[in-house]
Each structure stands twice: as C-alpha cells, then as structure tokens.
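Below you will find the structure I want to go over with you.
Note that one protein chain of the assembly has been removed; the remaining protein chains are unaltered in position.
Coming up: chain A.
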Amino acid sequence: MKLVYFAWVRERVGKTDEDLEVPEGIATVADLVRWLKGRGEEYEYAFENDGIVRAAIDHVHVKPEAPIAGAREIAFFPPMTGG
C-alpha cells in the first residue's frame, strides 16, 4: 500500500511517500494511524493530535472510520489552506 504525506505531515514523517505492507487486522484509516504511531517517534509526532490530520484514499477525502481494503494510495495531510 502506498502512503503519501503532504505539508507539515510530510516534514514530520520525514518522507514524501513510502510503500508499506500493512498487517491483517488494520481495517480502517484510524487503525492505520494507530499502527503507524507505533512504528516510530516521527509518526507519533506527525499524528500527535488526533483529529487534526486529514486522510484521502485514492484522491478522495475520507473519515477515520473509512475502510482501507483495496486502497492503492492513502494520503495524510493537514487541513487545507489553498485559495
């Protein structure tokens, strides 16, 4: 599964993207965030405030309870500030 990061989430994680084998039982975006936070302090830092970081699956905004099965690309990023 490809994960991509943007803005200060990218800076905190320390990479723009990565390919990860996500273990069985990680069913939702919230599960994935919890699992990532256990992988190292850079993820702990990026996701320190639950509910701030937004997610998208295959270019569509999703909520934390969204299932990740079949996702090609999951993105994490701060609230948008364009326009």
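General observations
Basically, contacts are C-beta pairs under 8 Å (C-beta built on N, C-alpha and C of every residue); 3 or more make two chains touch, one makes a residue touch a chain; residues count from 1.
Here is the rule we use: contacts and distances are computed from a predicted model.
This complex has a chain not shown, and the name its UniProt record holds, of "Nitrite reductase (NAD(P)H) small subunit", "Molybdopterin synthase catalytic subunit", "Hydrogenase expression/formation protein HypE" or "Transketolase", is "Molybdopterin synthase catalytic subunit".
Listed residues A:G38, A:G51 or A:P79: the one in touch with the omitted chain is A:P79. The chain not displayed touches chain A at residues 4, 6-8, 56, 59-61, 75, 77-83.
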